[in-house]
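So that we are looking at the same thing, I have put the structure below in structure tokens.
A single protein chain has been omitted; all remaining protein chains appear in their positions.
Labels run A and B following the written order; every chain starts at residue 1.
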Amino acid sequence: MPDETITLEVFRYRPDEAPAEPAFDSYEVPYHEHWVVLDGLNWIKDNADGTLSFRWSCRMGVCGSCGVMINGEPKLSCASFLKEYYPKAVRVEPLAYFPVDRDLVINLEGFLAKLRSVKPWIIRDDVDSTDDGEYRQSPAQLAAYKQHSMCINCLLCYSACPVVGNEPDFIGPAALALAQRYNLDSRDQGNAERQPALGSQDGVWDCTFVGECTEVCPKNVDPAGAIQRAKVSSMLNWYKKMLLPWGQR
Amino acid sequence: MSGPYRPSMPAAWYLRTQPYRVFMLRELTSVFIAGYLVFLIVLLVRLGQGYEQYAAMMESLRSPLAVIAHGLALAAAVFHSITWFNLTPQVMPIRIGEEQVPGAVVAIGAGYLPWLIVSGVILWGVMR
Partner (left out) sequence: MVAALVVPALVVATGLVLPWLTEPQTQASYDKLHAAVTWWPLRAALFVVVFLSLFHCAHRIRHVLADLGLKGAPRLLAVLCYGAALAGTVVAGMVLVRM
């Protein structure tokens, strides 16, 4: 054990115990300059308390598994260096605005249902035969949606968004940004199919443009921008439907 | 075995972080702007009623209360405008081919510059 340690205060919830009261457990974790919070959590699991449960995988910020609240901010535990906080204690909690299954593990079922509801895949009225070759796309057409395609579903944006906290049915930043990613894709023809979800009260119109989702996104997806643009196109869509009810896409 | 733990949303959630507080302030500017618009309508009513009513209203505009109210309205209106123009590039990204026009250019071109011009026109008109 090196001389320097740092305190990690970790949220614990053990539903298999009775009563299952949430609490914080404090651990003295060895401090290394190059360690991230995830290293600290793994040290705890290996050396101090093997019952600690948390998600992680790639440990390099591309899989989206390790989202947690660190000192009240939604962050990837693999991308948060201990030296940012040393020598102060680090408070680790599960991502905000989600039900907690155990310790730092949140329940994702609600989010997955919301994601499915926006149909985040290429939808075509007419599917060309593969004999005709691939669907071609210019660099400019790719640039139109590429930023929003970088989402790793880490859900930090959900934990930053007060509307997610206040309105449980709000579809949320990541799902709406992904819907927009497909609406902007030149190969896609599914805008009309996505409109019922996007244009609903639980869709883009619940968003009040707080903008924190974009601030915390580790992949620069800019979900806030995607949603505002989706509002504009949802509105234009509505006017088109009202004024020109025939010939819909 | 208990089910998932579901923490509740704190009532004063908007006070908890700096970004949330700034957001709430930004949204509350609409209260001041709405209040100013009501005043503007009253001013138009007085203007239409005739010289005496208009002069009486102008007299009351010189009171300390009116000055303070206008000061607050101005602060709210300016904060509203600045936050609005700064967000414009996010709402309206302009792309030329593959390249994205820098945010500052959009904010100035579609926001600050028109603001300057319109304000200039209004103030010049009123000065006459």
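Everything below uses one rule, namely that a contact is a pair of C-beta atoms (placed from the backbone, for glycine too) under 8 Å apart; a residue touches a chain by one contact, two chains touch by 3 or more.
Just so it is clear, the model here is predicted, and its values are computed rather than measured.
> Tell me, which residues in subunit A touch the chain that this view leaves out?
162, 166, 208
> At which residues does subunit B meet the chain that is not included here?
Output for subunit B: 11, 14, 24, 27-28, 30-31, 33-34, 36-41, 43-45, 47-48, 51, 54-55, 58-59, 61-62, 66-67, 70-71, 73-74, 77-78, 80-81, 84-85, 111, 114-115, 118-120, 122-123, 125-128.
The working rule: only the chains that are shown with their structure count from here on.
> What residues on subunit A touch subunit B, complex-wise?
Subunit A reaches subunit B through residues 13, 15-16, 18-20, 22, 72, 96-97, 99-101, 107, 139-140, 143-144, 162, 165-166, 208-212, 214-215, 222, 224-225, 228-229, 232.
> Would you pull the subunit B residues touching subunit A in the complex into a rising list?
Residue positions touching the partner: 1-7, 9, 13-14, 16-17, 19-20, 23, 27, 87, 90-93, 95, 97-98, 100.
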